[in-house]
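One structure, pasted below without further comment.
All protein chains of the complex are present and in place, except for one that has been dropped.
Naming follows writing order (A and B), and every chain is counted from residue 1.
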Amino acid sequence: MNAINRDTRRASRALAPLAFGILSLFALPARAAPPLTYMIGDGPKAYPVVSLTWGLLIISLIVITIMTVLVCLGAVHRRSPRGDLSIEAVPLLHGGAGLRWVGFGVVITGIVLFGSLIWTMAVLARVSNPPAGKSPLTIEITGQQWWWKARYLSADPSKVLTTADEFHIPVGQPVRVKLIGADVIHNFWVPALTGKMQAIPGKINETWLEASKPGRYRGQCTEYCGWQHAHMAFFVVADPPDVFQAWLTKQLEPAAPASAQDQHGQQLFQQHCGLCHTVRGTLAGGTVAPDLTHVMSRETLAAGTLPNTPGNLVGWVANPQSIKPGNNMPDLFLSGPDLTDITTYLRTLK
Amino acid sequence: MTDAASALPVGSVDRRASGWYGVLCLIATESALFVYLLFSYYYSAVQLPPTWTPEPHPSFAYSLPATIAMLLSSAAVWWSTRSLHGRALGAHRLGLAFAIILGLIFFAFEGLEWASKPYMLSSNLYSSLFFTITGFDLAHLAIGIVGLCAVLIWSLLGYLDYRRESPTVIMAAYWHFVTAVWIAIFFTLYITPYFR
Partner (left out) sequence: MTFQVERVPHAGTATPSFRQRLEHIWETEPGVAGFFSTVDHKKIGIRYIITAFIFLAAGGIEALILRLQLARPNQNLLAPEQYDQLFSTHGMTMIFLYALPVLSGFSNYLWPLILGARDMAFPRVNALSYWLYVASGIFMYVGFFMGAGPNDGWFNYVPYANRTYNPGLSMDFYSLGMVFLGISTTVGAANFVVTFLRLRAPGMSINRLPVMTWGTLTASAANLLVVPSVSLAFFMLWLDRNFGTHFFDVSKGGQPLLWQHLFWIFGHPWVYALVLPAMGMVSEGLPVFCRRPLVGYSAVVLATLATMTLGFGVWVHHMFATGLPNLAMSFFSGISLIITIPSAVTVFCWTATIWTGRPVITTAFLFFASTIILFVIGGVSGFMTGSVPADWQLNDTYFVVAHIHYVLLGINVFPVCGALYYWFPKMTGRLLDERLGQWNFWTMFVGFNLAFLPMHLTGLLGMPRRIYTYPAGVGWDTLNMITTIGAFILAVGVLLLFINVVTSLIGGALAGANPWDAPTLEWSVPSPPPPYNFAVLPKVASRYPLWESRLQASRGASSVTEGALLDHERETFGVTPLDGEPDIILKMPFDSYAPFVLTVGTTAIFVGLLLHRHLWPLAIVGAVIAAASLLAWLWPERRLGQTVEAAP
């Protein structure tokens, strides 16, 4: 098993640059690898799946080529001579060895299918569960319209971290993901790390992932879930174990007390936003919207919709319904100074 | 037609009538409908803890007499068809009438059964399934009773007799199907809970 493991891993590493080459040809405007492609993967779960996908794709391309050539060649090579005005003039044929070739083709098809089936089963068995021997981290992720909530589970209740839309994980450690659907069905997908798993209300699904090198992996909801299905991305950030631990410790801390000039902003925040959002260490304790205790540690806003820049933050707080129509955050109609105070306060939540 | 010397029946005759094939198709598709209804029931039963049924042991007080009425009704239709083949028109009509009355008795028992339930359609998943499944059955039964009445009336009007028996045969097939459906429903809703 281990040998196979190494082989596939080597194979997919060899394939990766090739893949990138081919894919980038078609994605010229994007300078880096397209963030959601699944033809390049990372980690012990992704490697065998990427190889399988490439394998099946190559088989498919070969089949398409052979059949297209056969049909075109047959039509051109055997076509009736031009100039025959009426179809009756072409004599009828019958018999011929056609059926023997059909049988030949079917046998080859059968062999290829059988091979693909075995490969499929082998990969399925490989990736169903995280590799034994490593104790996994467990994150409970809830999909809801239209963002992702994560709870990092721990036996110690004070170590349970709640955050949103950007999930850090340690490199080299498998991560179990428990999926909950809060309202409608969503679908958790981090193409470079793991395939899809639906988050279904009333049912807890499990999947797992593991990154083998540090990086920022984009994820996306792929089950149609309403108006803002398009804007329901998230990020899995793989850190070296020590960096991850530092991040976790920092995230578990409550927000730093607001300085004197931010007091008004904090008050406004508690008053306007606190029913839905939580900032630990303040009176804002709503749970229906993302936890904002360390919102500035995240690189994007509104489930991957906007880069988290000061300008975008102001724009988002001022006008959520025009940026992401139909989302559950209402337009607050804040006055200019209030808006400035709230966003200035938010920017202290590092 | 070189071998056309042999005479062929004309019109809708016995099981060569298109209507006979039609009713077989109808039974196939309606059976599928009830298979999916019962599938929905069993699927929910498997997914949920045994406590999902409000009554762990459903009562037979009304359902058993209803089942007996349904079986007798089917037997009456069978007798009616048989009499028609034997050219006994009186027995044929009497059989139809018995079948209709027994069908109405089934209806009455099911009405009592519905009235006796402490829950409503919208109480919970089980009640939704219960009333929908039995409701579908009753709807089919109602259509069947109208059909049996039509056949009886046509027979009394002299439109049908042993020379033209396909409407009776077709209607009988449908009625036996409704009975079979009820047996499946009875087994599912009343017997299987005792297995848990």
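In this text, a contact is a pair of C-beta atoms (placed from the backbone, for glycine too) under 8 Å apart; a residue touches a chain by one contact, two chains touch by 3 or more.
Small disclaimer: the values here were computed from a predicted structure and weren't measured.
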item	value
Visible chains that the absent chain touches, using the contact criterion stated earlier	A, B
For chain B, residues in touch with the removed chain	1-2, 4-14, 16-18, 21-22, 25-26, 28-30, 32-33, 36-37, 39-40, 43-44, 47-48, 52, 121-122, 124-126, 128-129, 132, 146, 150, 154, 159-161, 163-164, 167
Positions on chain A contacted by the hidden chain, ascending	23, 26-30, 34-39, 48-49, 52-53, 56-57, 59-60, 63-64, 67-68, 70-71, 74-75, 78-80, 84, 86-88, 90-94, 96-99, 101-102, 105-106, 109-110, 113, 116-117, 119-121, 123-125, 127-128, 145, 181, 183-185, 187, 189, 191, 194-198, 200-203, 205-206, 220-230, 325-326
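Methods note: only the chains that are shown with their structure count from here on.
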item	value
Gap in Å, rounded to a whole number, between the CA centres of chain B and chain A	52
